[in-house]
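With one protein chain held back, the other chains of the complex are shown just where they sit.
Note that the chains take the letters A and B in the order they are written out, and that residue 1 is the start of every chain.
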Amino acid sequence: MKLTQPPRRIALVTDFGDGPYTGQLRLLLAALAENVPIIPLLSDLVPFRPDLAGFFLPSLMQRMPSATLYLCVVDPGVGGSRNVLAARVGNDWLIGPDNGLLVPCLRGCDSVQVFRVQWRPPALSDSFHGRDLFAPLAAQIVQGDLPDSSPAQIPTLVGSDWPFALAKVCYVDVYGNLISGVRADEVATDRVLRIGHHQVCFARTFCEVPVGTAFWYRNAFGLLEIAVNQGRADRVLKLAAGDDLPL
Amino acid sequence: MKLTQPPRRIALVTDFGDGPYTGQLRLLLAALAENVPIIPLLSDLVPFRPDLAGFFLPSLMQRMPSATLYLCVVDPGVGGSRNVLAARVGNDWLIGPDNGLLVPCLRGCDSVQVFRVQWRPPALSDSFHGRDLFAPLAAQIVQGDLPDSSPAQIPTLVGSDWPFALAKVCYVDVYGNLISGVRADEVATDRVLRIGHHQVCFARTFCEVPVGTAFWYRNAFGLLEIAVNQGRADRVLKLAAGDDLPL
Partner (left out) sequence: MKLTQPPRRIALVTDFGDGPYTGQLRLLLAALAENVPIIPLLSDLVPFRPDLAGFFLPSLMQRMPSATLYLCVVDPGVGGSRNVLAARVGNDWLIGPDNGLLVPCLRGCDSVQVFRVQWRPPALSDSFHGRDLFAPLAAQIVQGDLPDSSPAQIPTLVGSDWPFALAKVCYVDVYGNLISGVRADEVATDRVLRIGHHQVCFARTFCEVPVGTAFWYRNAFGLLEIAVNQGRADRVLKLAAGDDLPL
């Protein structure tokens, strides 16, 4: 299928870390998609958890430039029989495995087209479809060509029965802040979260609470986040990625 | 203000880590400043400590290509009322918050122009000015335009009363080496540092001391650094970023 307005840059969203998997993806794309910027947007998603990544992804894409292709891989089922998806969301594209990872993003948008990708590369390893399948697929899409694919309906995708918010720690950032899968605007600002013996109240910003105090706020992605002013919420509250939040 | 020789590349100097903050900054700049190289120079500065970062920054810029814009953010006061600075240093530019971060660099240079930036973007989150304010400011500067700003004098900046060297561990590198905020040339090479029960002597290079021995030397940035040949000085000497050094 020929694309009239292909995306102009590729953002990598993976659990690959900073090691050789992200490295090989970038080096390969530098040759397959010459002159297209390749940007590692997020490489340290929680391994093996497409649900935690999926509820973070729509917020990550906010305020980002349009005409971006998001190459998304959190894929514990690699080497098995899961499908491969490509989706157009406005002027953006997303590609990834059919394991729920893309669903929270696709479900919330008006202008979406979803495809199951039948195309496979001539050589495909069992464990690194990021390099062998998703990278060449991305390169074809930014060059204006979606290879052999068939339209798909969102209700047929894995994860289409997931709830619309995830009251868990989806990501722990470098400061130890706890990013949830719940939009902050859906929680009243007089709500107090009880976590262990802590009572975590709302504040607009870090400056509004004493150093060392835990609070929740609307983070820069629009999500409810729990932080400690100049401290680490993960240590103070003894919470890690995947843990439930009282929301 | 129109700039006759705008910088040609953007270097990121932050405490944002490798996660979504650096990722969003790069993805946004890939669109706002197309064809301008965006290079993450340092993303793991000590969180919340503009002093430790500030005394490392001038050395980091040594031997680097001129016509570089350094986008600097270590900003515990984000969301509060601190000012925003832009400075021309020779052919380089620095932008960052007015919390001392830029002062050790600006103070040591002959050819400096400093500006307080009044310009603000239409949409500004409370916690991520790197993305919402500093990135679009950087994009405008590399395109030759400094938006609404007024000249500032160095003695009026936060941190202008700081000493000229910082006898602390400013950064612990990947090998566990301890980088100080003191220029090595200002310390006599017969100086012995007493740290716990260790006597740390000068050596020119790693090869000159036995494996496992702690020594201090002039590192590749010109700073006094404490290292252990093929070992980790942070563990051997039980020191971390922010700790005092006997200098």
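Here is the rule we go by: a residue touches a chain if its C-beta (ideal position, glycine included) is under 8 Å from a C-beta of that chain, and two chains touch if they have at least 3 such contacts.
Please read these numbers as outputs of a predicted model, since none were measured by experiment.
Can you tell me which of A:Arg9, A:Arg88 or A:Arg131 touches the chain that was removed from the display?
A:Arg131
I'm checking contacts with the chain that's been left out. Which of A:Met1, A:Ala30, A:Val192 or A:Ala240 qualifies?
Considering the complete complex, A:Ala30 is the one touching the chain left out.
For the full complex, which residue in A:Gly17, A:Gly222 or A:Gly242 touches the chain that was left out?
Here the residue in touch with the unshown chain is A:Gly17.
State which residues belonging to subunit A touch the missing partner chain.
Per the touch rule, subunit A residues meeting the hidden chain are 15-21, 23-24, 26-28, 30-32, 44, 47-48, 76-80, 123, 125-128, 131-132.
List every residue of subunit B that touches the chain not included in the displayed model.
Where subunit B meets the chain not shown: residues 8-9, 11, 18, 37, 39-44, 60, 63-65, 68, 171, 173-175, 204-207, 217-221, 230.
We adopt the following convention: only the chains that are shown with their structure count from here on.
Where the centres are mean C-alpha positions, what is the separation of subunit A from subunit B, in Å?
Comparing mean C-alpha positions, subunit B is 30 Å from subunit A.
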